[in-house]
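Note that one protein chain is taken out, while the other chains of the complex remain in position.
Now for subunit A:
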């Protein structure tokens, strides 16, 4: 995983600079309170808030690429940090009577920080809607990053199991639910001839190709290795069979070129279709596996 933090070193440095100058300003204008005047509850509360806001800022920066929304969020959190920082400095340094800019230093950054953060969050929501649109066919109503596949932009078998169960529950047998499995033929020989990195690239390309050929309500997962499974809600076996043939055709006509020398690879797949009966996701997947073995059989006999 790339870390985004190094994209934002300038922002963090600027914040540290501001915090440092405020410290110097306070030291210049006021003087240290003796230890017995320290209010430990206030120090813990205000100092702790400053530390937490800083942690949030780091987490946000580390998980986002640079951009407008990132800038808004970090400005907002940065100002909130400054406000609490000044608040905490108050506890250690006594400013002489007649100075009132310190109140401004506390409330102005806090108010503007909160406003900027709210504005940033609002835009983040819109960004998230756009990203969810791009994830269509790859997730259905539930997001759980622990189920993401490590290689392709799809989810894995566990997410599929969950979604099968959910889909069956939602449909209550009113409309049929079908599964299509697609297994690449001769994937191992691609790995052997061109290396495993090329094999990975093939899987990534194939997952995009299948996504393009699915309908909006369908869900595609990578079951394992070179085997993909699509969950088709509201689809009977005949229609699913047609979709499976379309997918196999699309793959046959897909002009894949290797990354190194641009060599054209001919891809083929074996497909299988099952319609969900009144059974557990595990049994359904087992039946799909059997159907796929049966579809493979003629291949074994040919060889």
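Convention: contacts are C-beta pairs under 8 Å (C-beta built on N, C-alpha and C of every residue); 3 or more make two chains touch, one makes a residue touch a chain; residues count from 1.
Keep in mind that, in the parts below, contacts and distances are computed from a predicted model.
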Complex member absent from the view - protein name from UniProt, among "Spore germination protein", "Urea ABC transporter, permease protein UrtC", "AraC family transcriptional regulator" or "Putative D-alanine-poly(Phosphoribitol) ligase, subunit 1": "AraC family transcriptional regulator"
Which of these touches the unseen chain: A:166, A:191 or A:213? A:191
Touching the absent chain when the full complex is considered, from A:8, A:64, A:138 or A:227: A:227
In the complete complex, the non-displayed chain touches which residues of subunit A? 1, 150-151, 157-158, 183, 188-189, 191-192, 196-197, 200, 223-227, 285, 289-290, 293, 296, 299-300, 303
